[in-house]
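With one protein chain held back, the other chains of the complex are shown just where they sit.
And now, subunit A:
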Amino acid sequence: MIDKKVTNCATAVRAVNDGAAVMIGGFGTAGSPDELIDALIEHGARDLTIISNNAGNGDAGIAALIREGRVRKIVCSFPRQPDSHHFDAAWRAGAIELELVPQGNLAARIQAAGAGLGAIFTPTGFGTLLAEGKETRRIDGRDYVLEYPIHADVALIKAYRGDRWGNLVYRKTARNFGPIMAMAAKHAIAQVSEVVELGALDPECVVTPGIFVQAVVPVTSTQRQGLAA
């Protein structure tokens, strides 16, 4: 019997080894798998490469991981935020390496990894600093930059409901990078607000089919407040 349900975050994150590449879902606070990240900090894995849209907000989640000195490199599109103080301090101290990737290229490169593509040609970034030194090609009169897939050992994502086969649905804009990160990582761990019986999720509405997911962890999660407008 397939049962991908894992009882707690601490058990789930044992899959993360020192030096691992770890994708972490979330856009700002929406979809950030904070409880999995807390467990990862407790687990103690270090020398990590983190792939995520942001480099942490406030003092929880990725921000805490950076504060604890566990992150060697971060691959992201938007590290600088009003409340990214832990990343800012680490970056200014030269304690963290940054690979800055336009947001759509980040998504496309993650998706390419999950889809088994060797590379993509993207128009985004052509002629800019972020394409310096990269191979380019003109196709049908438009200029493209060659970009390579981003793979990961583990993905930590937050979904809304999941079942023991790993099928997932998400909630509102917390979906963001979850589906593509689940595809791109060798081992995808989803924290979910509720584990439901197999068959309870409408197959027409499953967003991430269980084939892309290796572990489902029930977490009674409270939403983290965003920034005041």
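In this text, a residue touches a chain if its C-beta (ideal position, glycine included) is under 8 Å from a C-beta of that chain, and two chains touch if they have at least 3 such contacts; residues count from 1.
Going forward, contacts and distances are computed from a predicted model.
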Per UniProt, and picking from "Nitrile hydratase accessory protein", "Glycine betaine/proline transport system ATP-binding protein", "3-oxoacid CoA-transferase subunit B" or "Cytochrome P450", the hidden chain is "3-oxoacid CoA-transferase subunit B"
Of A:Ile50, A:Ala107 or A:Ala185, the residue that touches the missing chain is A:Ala107
Subunit A positions in touch with the non-displayed chain are 27-31, 53, 77-81, 84, 87-88, 91-92, 98, 100-108, 110-111, 122-130, 170-180, 207, 223-227, 229
